[in-house]
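Every protein chain of the complex appears in place save one, which is left out.
This part shows subunit A:
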């Protein structure tokens, strides 16, 4: 099992009803796996669809919770800057479960000379606004990533709030950037 497949399987194992994604080269294999397992192709499937910005992803997938189900967002961590108002004034304030998986940028294996400016402080920024953040990296295998993503979704449902899983793909079988 690849790390990407583990994340995709973990998202479904959490009982996720619908997934929205904002493209990045790192999460592309996760998205491909999600779409394949949902019977789709060419970037979308009945329950997995693209979105153009992280803020709207929080609105679209956060709304799933009003129907008693769980939505999930797959994105890259530099997009949290676009999503903080929606995460705090919508999903956190309205007590809406939401599973967010984001790959990290700006760390080991990064080529971009400025993306660390937003990505490096992001775990602290997310925690500062009250979001639970779980971090994954090379030190655990795909099975652990799967179980962690699945349990993060369960945790979101049990605690009525968004939960963020940050995954660093450096020194895994995935691509950092």
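One rule holds for everything that comes next: a residue touches a chain if its C-beta (ideal position, glycine included) is under 8 Å from a C-beta of that chain, and two chains touch if they have at least 3 such contacts; residues count from 1.
Please note the rule applied: contacts and distances are computed from a predicted model.
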Protein that the absent chain corresponds to, by UniProt name, given "ABC transporter permease", "Sulfopyruvate decarboxylase subunit beta", "ABC-2 type transport system ATP-binding protein" or "Lipoprotein": "Sulfopyruvate decarboxylase subunit beta"
Per the touch definition above, residue among A:29, A:62, A:142 or A:162 touching the missing chain: A:62
Of A:3, A:90, A:145 or A:169, the one touching the omitted chain in the full complex: A:90
For subunit A, residues in touch with the removed chain: 15, 17-18, 49-53, 55-64, 66-71, 85-86, 89-90, 93-96
